[in-house]
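One structure follows; several queries about it will come next.
All protein chains of the complex are present and in place, except for one that has been dropped.
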Amino acid sequence: MRSSPFLYFFTLQFFREYKNHLATTVISIALIFLLSAVLFISSSIKYSIDISLGAQADFVVERVRGGKKVDLPIEWIDTLLETRGVQKVTTRVHGRYFFEDKREWALIVGIDFMDEQSNRALEKLVESVDLEKFLFSSNMLVGDGVQRYLKEHFYPKGYNFLTPDGKYKKVSIFGTIPNSLNLMSNNMIIMPQELAKEILGIKKSMVTDLTLNVPNDNLWDSISDKIASLYYDIRVLTKREMQKAYENMYNYKSGVFLMLFLITMATFVLILYQRYSMVFSSQRRNIGLLRAVGWSIRDILKLKLYESLMVVLVSYVIGVSLAYLYVFVFDSPVLIDMFLGGENLDHKIKLIPVVDFGVLSSIFLIYTVAFIASVLIPTWSIAVTDPKEAML
Amino acid sequence: MIREFYLLVMVLSLFLSAIIAHYSLFDRLEATNSQLELSRVVKMPLLALSVGYLESQKLFDDDSNTIYPQMQEIDRMDFVYEK
Partner (left out) sequence: MSEILLNNQVIVYLVSESILFVLMLIALLPTIKIVIKWKFYSFSQEQFALEKRAYLVATIVDFIFVVKFFLLIYFVFTIDALSILVPGAMCAAGVVSANDYGMPLLFFKLLILFVMLLWMTLHRYDLEAKEYPFMRYKSWLFIAIFVLVVVEMLLEIGYFTHIDTRRVVSCCSALFGQLEGANPLPFGLDMLKMIIRFYLLYFVNIVALIARYRALTMTSSILFLIISYYSVVYFFGTYVYELPTHKCPFCMMQKEYYFIGYLVWGSLFGGVSISLVWAIMGSLFGIDKSIYRNISVLFISIFVLICTSYVVVYYFRNGVFL
């Protein structure tokens, strides 16, 4: 740097007059921190959704009556399998169970002991699980949030579920799902399908919904139409549709936030414009001196724009880093509820760190462009000051 | 040279290296794999999401029923909201 007197001078000047930039830097850091925290959270959740959607079946078949999802009979499986191209129809049993206070809930998911693939995955997931024992008695695997909830309410070993028939069903806790998976499993209870049906009040011959695979994805559209015409109250969801819906939901949430942020940004731009006009006019003598010493207008412009760029860069790096620490190291205490909703059991969710180019460049662009654009005119108006005028 | 400059650069690079360290030391494979396994078990996407807000569900999709175009539209977002 010694080789460039300009940069040397710039650095000296910048730190000598750091008080002029302190306030804007601090506000900038706060703004960038907030924006990037929200974008980090939403992109990380999107990433996780992509993972879990990747493991989904291609179609979900539901029965809808009066706009509400209702249980469907198991015989549908055979009808569906008759459709050409359809493979591997599996049943799903799930539903919300509300605890005594009727406010807190857990999601009960029943798993089919006939399903080889899910059994193998379960074995991998919870190492200590002895499948035989788990599937053939009243046992459940609970998520971290559920476990803590039950413990707080003095059910450390098991829980007496109240079925819709008014009977109590005692189910013991067989194990817990690792808490690194809290994003998915915080509210979750996994149990054998028959047990789940009993607790959720689903008839033996019914299931909540079905999933099916169509290996040839050229056939997706036509098969979707074919299945949809099998019954009057059927609804078919494709994987792509779900992907889109989730993408939209997160775009929507962070988009609303971004809109609000833009309003803040507009105010900040006005403040910046005012502030820099003021700061610069107090430096008129300085600028006049530099001009008198032989600096050209371009040099002054360069000096002042470098100053703004320095402020932007420093606050960008600090703001983004703080946001990263906040989201991925300290697990984003408050903001994450904006994305997950407030109805969940108390949770400690670890997000997978995702920092993609799109998020980083979005933050940088929106901030830098607005910042520099707002200081351009004050900068210019000070740079063209006549040296003679300035000395007066 | 300029002491403050070094100080600033050091602080910034400290921040950056902390992040890069955390990012690269994170066991991504393990985390994604276990999420994958869990979603294989339950055959459903993310479940800790309860979205209780009254977001307009018709905001995004106004697909009408392909078989019965005259039929009232069915909300296609509610699987996201876990009714």
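Chains here go by letter, A and B, matching the order in which they are written, and residues are numbered from 1 within each.
Everything that follows uses one rule, which is that contacts are C-beta pairs under 8 Å (C-beta built on N, C-alpha and C of every residue); 3 or more make two chains touch, one makes a residue touch a chain.
Here the structure is a predicted model, which is why all the values come from computation and not from measurement.
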Filtering A:208, A:254, A:283 or A:321 for touch with the omitted chain leaves A:254
From the list A:131, A:270, A:373 or A:391, pick the residue that touches the absent chain.
A:373
Interface with the unshown chain - residue positions in subunit A
39, 42, 240, 243-244, 247-248, 251-252, 254-255, 258-259, 262, 297-298, 301, 305, 357-358, 361-362, 365-366, 369-370, 372-373, 376-377, 379-380, 383-384
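We take it that only the chains that are shown with their structure count from here on.
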Mind checking the centre-to-centre distance between subunit A and subunit B? Centres are C-alpha means, answer in whole Å.
3
Which residues of subunit B touch subunit A once you look at their complex with the stated criterion?
1-2, 4-5, 8, 11-12, 15-16, 18-19, 22-23, 26, 28, 31-32, 34-53, 55, 59-61, 65-67, 74-80, 82-83
Which residues of subunit A touch subunit B in the complex?
1-2, 8, 11-12, 15, 18, 45, 48-49, 51-57, 60, 62, 64, 67-69, 90, 92, 94, 96, 107, 109, 111, 117-118, 121-122, 124-125, 143, 145, 177-178, 180-188, 190, 211, 225, 228-229, 235, 237, 241-242, 245-246, 248-249, 252, 314, 317-318, 321-322, 324-325, 328-329, 339-344, 347, 349, 352-353, 355
